[in-house]
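Omission of a single protein chain aside, the complex is shown with its protein chains in their original locations.
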Amino acid sequence: MTQPHSYSVEAKRKFLEQMLTIRRAEEQVIHFATDHEDLIRGHFHVYIGQEASGVGACAALGPDDYVFTTHRNHGHVIARGGELGPVLAEIIGRTTGYNKGRGGTFHVIAPHLGILQTSGVVGGCVPLAAGAAFSIKKRGTRQVSLVFFGDGVLEEGAFYEAVNLASLWKLPVVFVCENNDVARERRKGGASPSDSLAARQLTDISNAFSVPSVTADGADMLAMAAAMGDAVSKVRGGAGPVFVESRITRWPGNAGTFPALLGGDYRLDWALAPSSGPKELQDWLQHSDPVALFVRTLVANGAMSKADVEAMDARIRKAVAEAASFALASPAPKAECALEHIFAA
Amino acid sequence: MTQMRYVDGLRRAIELEMERDQRVIVLGEDVGVGGPFGITVGLLERFGERRVINTPISEDSIMGLATGAALAGKRPIIEIMFVDFITLAMSQLVNHTAKLRFMSGGQLSVPLVIRVQQGAGGGWGAHHSQSLEAWFHHVPGLKVVAPSNAADALGLLRAAIRDDDPVLFIEHRGLHFRRDEVSDPDAIPALGTAKILRGGKDLTIITYSKAVWDALAAADELAARDLSAEVIDLRSLSPLDMDTVLGSVRRTSRALIVHEAVRQGGLGAEIAAHIQETAFDWLDAPMHRVGAPFAPVPASPVLEQAFVPDTRTIVAAVEQMLGLAPASSTEDPLERRRA
Partner (left out) sequence: MTPDTNILYRDMLQRMLLIRAFEERVIELAHRRELAGLLHVGIGQEGVAVGVATALGDGDYLYGTHRSHGHFLARGTDPGRLMAELAGKESGLCRGRGGSMHIVDAARKLMTATGIVGGTIPLALGTALVARESGHVVAVYFGDGASNTGSFHECLNMASLWKLPVVLVCENNGYAEFTPMSAHTVVSHVSVHGKPYGIPADIIDGNDTLAVLNAARAAVARAREGGGPTIVECQTYRLRGHYVGDPASYRKADEVAEWRDKDPIRRFTGLLQQRGTITAHEIDALTAAARARVDDAVAFARESPQPTPQSVADHVYA
């Protein structure tokens, strides 16, 4: 059971700031795709609606910890301290991106932030995270290795092999499963019926390996922060791995093959008064949007005023716009350098 | 004469064979809802969930599962969403699917088709863009097919489904929406047969899959310079139709092999080695191979474009082979034409 935590006003402001940064950055990514010809070709995945999970997880980490993630990595990278300019530039393949344009949206990697790999292969990073944890254990440091993955990963064998090893060798891994197909009434606990996974509860699987497991409401910023704080400190203390299932209700804009900004760019008015929002987003704004829920809580408790929130959002939107300009103005790599960075020498 | 898109040819092949033979079943991730490329759209509604099976994301096990169903008399078609993910299924595919007939001394049969989508373009990055046919060409017991056009997508997939051996069927993503004339929609070519798409006398270009179209465009450009290139579409990569290839090389005396896959260790190496072993005396010049540089597929559009061989690369290779002055700026900083 998660111990009660209390967060200072400053901490809560920081959480909101990061959530809004992710929200606005991901909107910009969608604009890159819709407003420009051929800028983002192929598929891309945005973190809208999942911000509390990534922010809560990264807030619990120290500067030396490792992070692994998936094709849906932008939110994690930003929450971990990734700068908007190099993140957006990487997404559109420019030389000023974190990976010099070689990774693209699926593979925004930032080793200086401890983000060692993101994978386009479902489940691909879970064994890597166990390996990094193995290295931590051998070196005897107090780092942890945190890996984000989706519910689909529990269908992949590699997950089981990694969990078995992590449990057997008591590796300092924090497994964070972002289950983003949870109906809103089930978020605080309950089964995850699925037609591709026979397990009723995802945590039954990790529990079978004697890995302590918790579920948390992925739309509740403070609950996520608390659950992740507990998980990380437990792992850092040497108890072995922990599994956290962050239960998220999908943003309606992510229902189709490509993300779509239903109703246009997000408006803070919608957060404060969901009935003013677009019809398709009503239920989500009312019950499942982590940003809306947190803004309403902060304003209701007096931690921030509506004007504070708007001012913060305006600053963020400006920063995102600047980063987008930076990315768009950055050069594409030259053909001659296509063969660089394959081998060491 | 019908016009058809490549994806429609694939879907039609599956539908026809499922109608014709109750043993044909389809398995794969998301196949029940058409898959990411829509090829299996409508099959679940038409043939039911006993014959169209949506699987979890478990490539290793579903490859084995499809194989086990084949051992017991079904004729499964398994869809692997991106060839890059076939890496997860390698043990079952290479150790069981390809070898059970042999290891059982002929008691067992594995009439399985493994459909994979592969290829670069679109900036999808290193895990969604590889060309891995050379690995499977190297596995005894597997057959490998790669159609370049809608008619062959239709006819060769039907042939593959009817074949009693496991067939890896490679569909290039960049070919999905091309339209071709299909003169005989009922034709079912034999596996292991290549096709000469364009006759010529000065050199033979041997290629397959999407690169076929770049080769044909290159042949057009060369024709304007009075050079006549014969273009062979291999269609089957294992077994290779070396009779057609050798026949052509004996007439033209020059051979260029073109593929999108990385040059090093690619099929061009096998084909060139075979030609020189058998037809050395007919060659007037060393053979050349065009392939991608020895690098993972980059995400950046500029880098990806530099990576994938195209018409320009092929023309430049021919110029080099024939000692011609370059017609235009044909810098090849990535040395796609030579090691």
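Structural remarks
The chains carry the letters A and B, assigned in the order they are written, with residues numbered from 1 in each.
Note that in this section a contact is a pair of C-beta atoms (placed from the backbone, for glycine too) under 8 Å apart; a residue touches a chain by one contact, two chains touch by 3 or more.
As the structure is a prediction and not an experimental result, all values here were calculated from the model.
Contacts of the undisplayed chain with visible chains (whole complex): A, B. Which of A:Leu20, A:Ala158, A:Met224 or A:Leu281 touches the hidden chain is settled by the complete complex: it is A:Ala158.
When the full complex is taken into account, the listed residue touching the unshown chain is A:Leu197, out of A:Ala11, A:Leu197 or A:Ala319. Contact with the omitted chain, checked across B:Met63, B:Val83, B:Val212 or B:Ala316, is made by B:Met63.
On the side of subunit A, touch with the chain left out of the figure occurs at residues 155-161, 164, 167-168, 195-201, 204-205, 207-210. Remark: the residues of subunit B touching the chain excluded from display are 25, 53, 55-56, 58, 60-74, 76, 91-92, 95-96, 100-109, 140-141, 143, 163-165.
One rule holds in what follows: only the chains that are shown with their structure count from here on.
Subunit A meets subunit B in the complex at residues 38, 40-43, 93-94, 100-107, 119-124, 152-153, 155-158, 195-197, 257, 332-339, 342.
Listed in rising order, the residues of subunit B touching subunit A in the complex are 36, 54-61, 84-85, 87-88, 122-128, 293-296, 298-303, 305-307, 333-334.
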